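Apart from one protein chain that is not included, each protein chain of the complex appears where it belongs.
This part shows chain A:
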Amino acid sequence: LAMLCEHPVVLYTPMAILVGAFIASGLYYMLTNQGHRFDIGAVIEGISPYLWANLGVGLSISLSVVGAASGIYTTGASILGGGVKAPRIRTKNLISIIFCEAVAIYGIIMAIVISQMIEPFNEMAATEQIRRANYQAGYAFFAAGLTVGFCNLFCGLCVGVVGSGAALADAQNPTLFVKILIVEIFASAIGLFGVIVAILQSSNAKMGDKV
């Protein structure tokens, strides 16, 4: 199946269909003098800020978990394999697993923080300023979720690959473990960067009736 997914025809077909449909619909509107109806801005404005905010929450936790899971199985499989002939590595290398797990914890923290900031607001009775503040909050929460999600995804992948290398190197030569651990610490720092930026993004955003 992996091979099939890499075949050029399979890769290009969905993209081609989407782009083709997009261009065809745009042309239709233009040529039938209904160009004003092809209004992307109106479509985006029509989306409730709650969709954006909750998507942010969902992406934050789910992408982080994908990264953490990838890291854990990569490292875990190598620890198991290397631990057969060198049982001493088993306990020490659990540190790598902990680094991967931390990535998932960042994700859930951000998800909880963002979801606690989502408040209901009365769209009909809202002034222009309140509407703007709520929409901005929606977008900010989405962006925060994306930030922390993708940062943790790649952080988890990275820590997994490095941790796997650490386990196998440790099995051959015990002095190498501490050195490679330093690389892993740098790798897990990038997940932390994602959390910091996400907190900054979402801290300014206010939802509700009284902004």
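The definition used in the following text is that a residue touches a chain if its C-beta (ideal position, glycine included) is under 8 Å from a C-beta of that chain, and two chains touch if they have at least 3 such contacts; residues count from 1.
Basically, contacts and distances are computed from a predicted model.
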By UniProt, of "V-type proton ATPase subunit", "Acyl carrier protein", "F-actin-capping protein subunit beta" or "DNA-directed RNA polymerase III subunit", the chain left out is "V-type proton ATPase subunit"
Who touches the missing chain here, A:N54, A:N134, A:T147 or A:S164? A:S164
Contacting the left-out chain: of A:M30, A:A77, A:I108 or A:L200, that is A:A77
Please output the residues of chain A touching the missing chain, sorted low to high. 3, 70, 73-74, 76-86, 157, 160-161, 164-165, 167-168, 171-172
